[in-house]
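Shown here: the complex without one of its protein chains, the others still in place.
Order of writing sets the labels: A, B and C. Residues in every chain begin at 1.
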Amino acid sequence: MAAPQYKQLRRSYGFDEVAIVPGDVTANPDQTNIDFKVKNFTFSIPILAAAMDAVTDVNFTALMSKLGGLAVLNLDGVQTRYDNPQEVLTEIAQAFDAEVTLLLQKVYSQSIKENLIGDRIQAIKKSGAVCAVSVTPANTKRFAPIATEAQADILVVQSTVTSARHISKSYGGLIFPELRQSIPMPIIVGNCVSYGACLELMRTGISGVLVGVGPGAACTTRQVLGVGVPQITATMDCAAARDQYLRESGKYVPIITDGGISNGGDLCKAFVAGADAVMLGSILAQAKEAPGQGYHWGMSHPHPALPRGTRIKVGTTALLEQILFGPTVVTDGSQNLVGALRTAMGTCGVLNIQEMHRVEMIIAPAIATEGKSWQLSAYKSS
Amino acid sequence: MAAPQYKQLRRSYGFDEVAIVPGDVTANPDQTNIDFKVKNFTFSIPILAAAMDAVTDVNFTALMSKLGGLAVLNLDGVQTRYDNPQEVLTEIAQAFDAEVTLLLQKVYSQSIKENLIGDRIQAIKKSGAVCAVSVTPANTKRFAPIATEAQADILVVQSTVTSARHISKSYGGLIFPELRQSIPMPIIVGNCVSYGACLELMRTGISGVLVGVGPGAACTTRQVLGVGVPQITATMDCAAARDQYLRESGKYVPIITDGGISNGGDLCKAFVAGADAVMLGSILAQAKEAPGQGYHWGMSHPHPALPRGTRIKVGTTALLEQILFGPTVVTDGSQNLVGALRTAMGTCGVLNIQEMHRVEMIIAPAIATEGKSWQLSAYKSS
Amino acid sequence: MAAPQYKQLRRSYGFDEVAIVPGDVTANPDQTNIDFKVKNFTFSIPILAAAMDAVTDVNFTALMSKLGGLAVLNLDGVQTRYDNPQEVLTEIAQAFDAEVTLLLQKVYSQSIKENLIGDRIQAIKKSGAVCAVSVTPANTKRFAPIATEAQADILVVQSTVTSARHISKSYGGLIFPELRQSIPMPIIVGNCVSYGACLELMRTGISGVLVGVGPGAACTTRQVLGVGVPQITATMDCAAARDQYLRESGKYVPIITDGGISNGGDLCKAFVAGADAVMLGSILAQAKEAPGQGYHWGMSHPHPALPRGTRIKVGTTALLEQILFGPTVVTDGSQNLVGALRTAMGTCGVLNIQEMHRVEMIIAPAIATEGKSWQLSAYKSS
Partner (left out) sequence: MAAPQYKQLRRSYGFDEVAIVPGDVTANPDQTNIDFKVKNFTFSIPILAAAMDAVTDVNFTALMSKLGGLAVLNLDGVQTRYDNPQEVLTEIAQAFDAEVTLLLQKVYSQSIKENLIGDRIQAIKKSGAVCAVSVTPANTKRFAPIATEAQADILVVQSTVTSARHISKSYGGLIFPELRQSIPMPIIVGNCVSYGACLELMRTGISGVLVGVGPGAACTTRQVLGVGVPQITATMDCAAARDQYLRESGKYVPIITDGGISNGGDLCKAFVAGADAVMLGSILAQAKEAPGQGYHWGMSHPHPALPRGTRIKVGTTALLEQILFGPTVVTDGSQNLVGALRTAMGTCGVLNIQEMHRVEMIIAPAIATEGKSWQLSAYKSS
């Protein structure tokens, strides 16, 4: 007896399962334009530093701005819980693996000091950098006015999964149209991974969407909750929502692929999948200027009852400038990310990110060549 | 010359190959209802402890009941073969790997003592717990009346593969409609994995179906017999049978996904695949209160001529309460299973298990990200 | 510009990628009939021992016959090149890995002694066993008459790939209809893997077909030549040819899946894929009575210019009877193969091999559960 279909399972794809097809035309990498715009802000590189405590602090934000990108300061992390976050970060970096989750749970149980929110924002503004700060949906009503008063430039409202509609019998959920009216700055919201959720978020009038739930192998959200969508599919679906919203409203709301990008190849694929920008965590945590001191951890790792994530040793491999622009002697794609993006655009014959969205991509599992660890492809020079 | 198709091979899916898609709406985890009903019994958590000797004894049953779930005592195992099963369990735990199969074959060749059946049931009843006991089809006619007399509450008839029709020239097979009439308590039957087999079992009037043949990597049924269906497909097919039976009879017979669940992620996926409850073995064998003393083995392992399965060291990692409800410091999804289920339901915007059945799931191979062992997805907090 | 399709690539499947679906009905394993017929010979178990020097010699043939199966003696191997093959076999078993290919090339460059062909056949006949012998297509014209005279019962003509039509400008190829008329005994031919090749071979009037080119991971034919078809697809395609030939001629010519079977699960799947019997190499080389002394190697390994294959250490794990019929304490499916087949048939509710051909099979990659090495599926007992 044949079973009637109970549920349709659509195939999804992650970074490792696809590859970019070179173009019928080629172009000069130096002539590509990779600007990224959020409302009235324009950044010369489409790269954001994640609102994670091992990546972004005041200094890192200033540096990232100088290099053309945007770092987001986490208002829910150690920077707003501790007058001297450096001490705490060192403690985390020096903890043994076995005790680190307990330590993180303790560190993040310390309450947030509202005065530090203002202090951090002002320090960033003083450096001349664009100041983007992130809050959780639950804290938004409380912290967004403080951030506004301190003259932050961009507000990021971010949790594992964020939707335009939240069902709760006990408290009024966060209503984005309301928030948008009370807060003058552009609002970026995330994370979401599906067409419907992304489209609904855009319809609330926000200015950008973060894409990504549970990508990356060491993120344990998928192991703990079973929830997650690989980033190529998530990005393509949200790009479809962006295009639909553009058709219905005339407004172009950028999407930012956030999470799971571990090398230049992944980054390039995100753009071909439809991203307007990417948000990087672990890859920037490797910068000598990053506050994590060679370590990195997820922001759901410290959850008191259901921790998800793991602290990883990423090392401190290079200056941020070198990670972004090279030159480099590493050949694994972890440095000169901007050079990689421009070179990939050149091989695809495109001159800007929107043309990059139309480039062909194929399904090409990395696993197919695993048995041949010493293969070299023949003669290549750019 | 093109070959005509000899046989259609349908693609099936296991836990590791799928992921749950977050909803367009989100909900508060604390407001979810995860009740599970079998006839007139209602359990506050949809989790059963397997009728395996390393998991369930009298004490574990009482504890599981107190925590809102249901443990099933195996009437075909050491509890009814030995006055003092503790001794035997210790011997198994201390055996060397090389000799354990032979030892198990010896241990389980000891005959079942009918008086112990009554004793165990009465001890469970005395604790106030709901008493569910399991028998094999071959032993059902002999042991079911004893269990009835001892006032067991739920009868589980279970073997590797159980069907409503059994072909035998030598003896009359077990006939479920007959059994159902002679036994007053609800009957749960398993295991089955296909639409047809599940539907036929439901039509015999039984009260629940266990789903799962050969799931999990260390179950060697698939290696020894080639037989097995991955759990996502098996659960979806049996859920389709349940819905069909509901349409034709007006009765809702729950299905219980049994086997292969190794973390919260798998558990959540089982519900999205259509399960009304899950039965757990190895994950509960890790409880400090479990009789297996840190070891676990399958009930077809002791087969005298064709042993299938292996003894595994699972360790004793936490109290049962912590495994079910947390809090925890482990981040691999093996603890706080109920918290994981409620959180996943929240990210999917659903408030009960039947809504969970309608959540979207995608094919998203775990293997896709294997090469990136230190990746972290970006900023997450719940 | 979209590429027009240059070539259709059909998906094929190997043993590890499929699983057998249990039936809606179950049956008693002891009541299954697993007879295998080649023309007027009937064997009580559908298992052949491969014509490989590490598996079959005169004694092994006698034993296999007594147990109900059929062993095939290789007339192109050490048994007909050496008066005392035992010495040579010991030398091979004791060679270092680095020198074994060179040694095999030397051993097999010794020419075949025609008198030994008769001697070996008569020794087998004397034991009362059915005597099947194998020759290569190139040697058939020379050796088949000798085998006939010595009263062999079944002739096997076997090479890596054998077809009914062979293109050669330099010599007249082997013509099967001619051979069939000059040789009175049943002829089994192989190996082939496709519908067309199998159907053409059957139309020449031969009595059985061996199926399998390049299966198994340690066979290096696929690495060296790129040639091969995974066994599930090869068996299904040849089964379709068998059924087509039955429709057009009224004659049922059995197919024998040869190669790549490493456990009971694989063996059961071969039958569901359409096999009438299986030919086993490495799994029988593990028998204490096998001439390989714990080692095994392919018959294209000794090729003087292009060796393909590798010598593997399989160990001597049990008596042949135990490998075929159990009982056993190993749980990896390498022993009690007949018990496994009957049990699988029972779970599928079928009573003979032809019913087994109609059982459902699904695509269920083994890899899906690889990450969970200590999982156990819940309660099972047969």
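We adopt the following convention: a contact is a pair of C-beta atoms (placed from the backbone, for glycine too) under 8 Å apart; a residue touches a chain by one contact, two chains touch by 3 or more.
Values in this document were obtained by computation on a predicted structure and should not be read as measured data.
Residue-wise, the contact with the chain that is not shown comes from A:20, picked out of A:3, A:20 or A:34. The missing chain, though absent from the display, is touched by one residue of C:307, C:326 or C:346; that residue is C:307. Of the candidate positions C:26, C:80, C:140 or C:162, contact with the hidden chain is made by C:162.
Taking the whole complex into account, chain C touches the unshown chain at residues 1-7, 9-17, 50-52, 74, 76, 101-102, 105, 134, 136, 158-170, 191-194, 196-197, 200, 210, 212-230, 233, 258-260, 262, 279-282, 296-301, 303-310, 312-314, 365-367. Residues of chain A in contact with the chain left out of this view: 13, 18-28, 30-31, 194-196, 199, 232, 236-237, 239-241, 243-244, 263-269, 272-274, 326-333, 336, 339-340, 343-344, 347-349, 351, 360-382.
Keep this in mind: only the chains that are shown with their structure count from here on.
Centres computed as Cα averages put chain B at a distance of 39 Å from chain C. Under the contact definition stated at the top, the residues of chain C that touch 2 or more other chains are 24.
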